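Would you mind keeping the following structure in view while I ask a few things?
Every protein chain except one is present and positioned as in the full complex.
Chain naming follows the written order as A, B and C, and within any one chain the residues start at number 1.
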Amino acid sequence: MENKKAMSVKIPVGILGATGAVGQKFIKLLEDHPWFEITEVAASERTSGKLYGDAASWKQVTPIPAAIHNLEVKPCTPELKCRVVFSGLDANVAGPIEEDFARAGYIVLSNSKNHRLDEDVPLVIPEVNPDHLGLIPVQRQNRQSKGYIVTNSNCTTMFLAMALGPIHKAFKVEKVFMVSMQAVSGAGYPGVASLDILGNVIPYIGGEEEKVEIETRKILGTFNGKTIDLAEFPVSAQCNRVAVEDGHTESVSIKLAKKTTAAEIASLLENYIGVPQKLRLPSAPEKPYLVMEAQDRPQPRFDVNRHKGMATCVGRIRPCSIFDFKLTLMGHNTVRGAAGASILNAELLKAQGLLE
Amino acid sequence: MENKKAMSVKIPVGILGATGAVGQKFIKLLEDHPWFEITEVAASERTSGKLYGDAASWKQVTPIPAAIHNLEVKPCTPELKCRVVFSGLDANVAGPIEEDFARAGYIVLSNSKNHRLDEDVPLVIPEVNPDHLGLIPVQRQNRQSKGYIVTNSNCTTMFLAMALGPIHKAFKVEKVFMVSMQAVSGAGYPGVASLDILGNVIPYIGGEEEKVEIETRKILGTFNGKTIDLAEFPVSAQCNRVAVEDGHTESVSIKLAKKTTAAEIASLLENYIGVPQKLRLPSAPEKPYLVMEAQDRPQPRFDVNRHKGMATCVGRIRPCSIFDFKLTLMGHNTVRGAAGASILNAELLKAQGLLE
Amino acid sequence: MENKKAMSVKIPVGILGATGAVGQKFIKLLEDHPWFEITEVAASERTSGKLYGDAASWKQVTPIPAAIHNLEVKPCTPELKCRVVFSGLDANVAGPIEEDFARAGYIVLSNSKNHRLDEDVPLVIPEVNPDHLGLIPVQRQNRQSKGYIVTNSNCTTMFLAMALGPIHKAFKVEKVFMVSMQAVSGAGYPGVASLDILGNVIPYIGGEEEKVEIETRKILGTFNGKTIDLAEFPVSAQCNRVAVEDGHTESVSIKLAKKTTAAEIASLLENYIGVPQKLRLPSAPEKPYLVMEAQDRPQPRFDVNRHKGMATCVGRIRPCSIFDFKLTLMGHNTVRGAAGASILNAELLKAQGLLE
Partner (left out) sequence: MENKKAMSVKIPVGILGATGAVGQKFIKLLEDHPWFEITEVAASERTSGKLYGDAASWKQVTPIPAAIHNLEVKPCTPELKCRVVFSGLDANVAGPIEEDFARAGYIVLSNSKNHRLDEDVPLVIPEVNPDHLGLIPVQRQNRQSKGYIVTNSNCTTMFLAMALGPIHKAFKVEKVFMVSMQAVSGAGYPGVASLDILGNVIPYIGGEEEKVEIETRKILGTFNGKTIDLAEFPVSAQCNRVAVEDGHTESVSIKLAKKTTAAEIASLLENYIGVPQKLRLPSAPEKPYLVMEAQDRPQPRFDVNRHKGMATCVGRIRPCSIFDFKLTLMGHNTVRGAAGASILNAELLKAQGLLE
């Protein structure tokens, strides 16, 4: 009874695209969440009407939470009994569905690419640009709706934009090169064929480089009261797929306007406390950046789950013979880089009274 | 009898470090070589006196050549019955041993790093800087010896320097970023522990970045009659290890002095015929560059053995938002990037009468 | 001209399911075949009418043969200009299509499971049961057709049945346990998802265990003039998928009626010369069994391509504490275990005048 009462206080939420790879991660990460409780799971027509446990080809290392197993899968139409929805929908359907939900008054936390670059949609990393939530009233007014859409970045963008956040503020970033080595889980399921990746590197991920180059600049851009002025520095990205299950690694070179040292950058990141840390948001990592001293770290296999998979691991900060510094970034692409990012955004909205 | 006579015409050669990973590759690649015949295999004290078949932990996909199986392993001292030696020695011993051999009149084709940067030692890629062999008389005079040392580059440098060769000549390279994803075979045997690389990326390879940054500039430098003037452009390298058996992949960005197009660069490389091709050297690939059109190529698993593993595969030539062009390089790190490179150098020396 | 004439003598053949994984392997293995020349490629409706180079998602490590690149893909109907067809069709369509072709007078070399167990269809390994081709006249009469179907075994069955062949003849097999560790290429393309196999073992392959248990007994059975009496010994199979690209490994235990020794079995296999070897069939391995002495061999990565991928590698023959002997088998699942097996069957047919 005690327990029931506690649960009834939680905010009911729905998952769009609940049977897919990102949807499953939402379900796993929201198990035992102190603020949110999944009451609705929605997916494509093909599975709607089935029980979730029968509909999903579950690929997590823990079992389907008991409370979710027997939920009926609903269609992705704005008739779910909740006000907040997390979207892990495929990009080929996410666009209009998310709009429908927002128009109908839902608050949509989207992990899809479709609306990230919309002028009135916030693309938010709570540690970096929480002020971009200022776009919400703009969006509501533009679209004449009570609901709204908030997005998180592409998984590869995440670790780059997160690392650049404090650096840009302190030293002004002027140019950025980034080459990624991305995990197969980023491609969903079944995603990458084993014959394509065993003993191999695939030097191409469709659309990924473009996303990194533009999203990074929006996230590090400036909210001018009506829209976001993109950060002015160019980003040049090259994206590769490697035989790693979880964890994107990024080799980065940056040029800065102000002089600094590798030690100063390390210290800046190591001691950085962002809004989620100050607000003690439930999914926030204790520290947003895990700065590693060993010269051969971070490594996905050993570090991907550090700080609940919500930190950006940073290593090998060292001088660059062309720009100023080279460094290696690594983070959990389906946690901090996807579902965990949406959930942290929702927690920030809640803490700021924006879920009401 | 006929056969014996034919064989007696071949140039006898020795392998230093014959039991190691590079030594084994020399033995494999020299099987049935039209010009060279291995008559001596030398390795560390520990194995000398044994038969090669007993001494080597053979890790090639074809068996030990019959003619080599029963050769007695000799110590690495300049008493081998041959004039030409290929060195696959570990860097921690290669330095003085190679010098000893050269001083004693041997011609040393070295795959080791130790003498690559010596002022009077050629660091040669036959398609790119065959004229650097002009250092040989300088070296002989400097060191008062009839023998000499010729080196080939580090395996990661190889594909970068090879690709930059024609591009630099045509359009003058000004700056180069390179991030590598390197195969485990580059670390020898046992080399990388499986627990370190399964499902992982290691963002550090000791000394590798420094080698790429300086060797590239020596190879693309200018022979001034006495020494090499380094190419002036800076190279910024970041080196990673990935779970690939053979084949280094490199994501590269280049800035050029002259305007050009991706199509022009592709055409330049595709149609490039170098000295080894003109001389029809036995180990030369038909074409030094394999330019691939598919947007997701080259890939190590599918392309590493194209053109006998002696070509540099080039793909994804496209504009860069900071420099001028981005491209992906890939090649066989233990063939073109190691033993095959030494052999091609020896073939060039022979064709130019420098083995006499 | 000389060349053209030579080619015109070759037997024109067609490939059914030409764009799939097995179809591609047929095309690769038949490049430069001395007796057969591919003149027709056929595949599903979806691709028919396209050029082969455009229709196939080519996944071999050598390029599409020039002669095949521009062939038009035909539908899988018996209107191909050739008399011999190799079938790499999916099991869900192969059954009736192969029957249609045979009825229309074609000779069908099938790699599909559908007709392997038909009473009047030979399931042949040329080294083991070439006499089963005696079913061909039976089949022709039964089905009143001039064409006929000859099948080769499932890829896992192949290495077991091949190894058991001479052993059964010499020592009479009484019981067989087999546990397989199968390569991902056995599942076609895209086949096994990378998220399912990286760092994993999948202890289940649908239908595989049943195939191994029955096909082995048919292959080692006795042709009684009208049909095949199955070999009487039971086979117990357990099949697993592992993160290997090519090469199935099998841990086997066998009980024999007659006493023998591990050395005798090794010698028996090592010295075995089958019909394909006697007839010097073009695709026959020099020796059908590669018996390996090193206690840790065979291994797929190092041995899968020995003897052109057409041998069965045998190692670790040693006493078993329950049955008589334990041993390890390994072979190339898409060469000897699939396309290469069909081709060898066709060569046997040709050598015996059965393609006329």
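Here, contacts are C-beta pairs under 8 Å (C-beta built on N, C-alpha and C of every residue); 3 or more make two chains touch, one makes a residue touch a chain.
Because the structure is predicted, anything quoted here is derived from the model rather than measured.
Touching the missing chain, out of C:Ser44, C:Gln60, C:Thr222 or C:Gln238, is residue C:Gln238.
When you scan B:Leu71, B:Ile197 or B:Leu269 for touch with the missing chain, the hit is B:Ile197.
Touching the missing chain, out of C:Ile202, C:Leu230, C:Ala262 or C:Leu279, is residue C:Ile202.
Residues of subunit C in touch with the missing chain: 175-177, 179, 181, 198-204, 213, 234-236, 238, 240, 242-245, 247, 249, 251, 253, 295-302, 315-316, 320-323, 326, 328, 330. Along subunit A, the points of touch with the absent chain fall at residues 59-62, 198-199, 245, 301-303, 305-306.
Subunit B residues in contact with the hidden partner, per the touch definition given at the top, are 59, 184-185, 189-199, 243-245.
One rule holds for everything that comes next: only the chains that are shown with their structure count from here on.
At the interface between subunit A and subunit B, two copies of one sequence, more than half of the residue numbers in use appear on both sides, so the contact is built from largely the same positions. Its C-alpha atoms superposed on subunit C, subunit A is turned by 180 degrees; the angle is given in steps of 5.
Averaging Cα coordinates per chain places subunit A and subunit B 43 Å apart.
Multi-chain contact residues of subunit A (touching two or more other chains): 198-199, 243-245.
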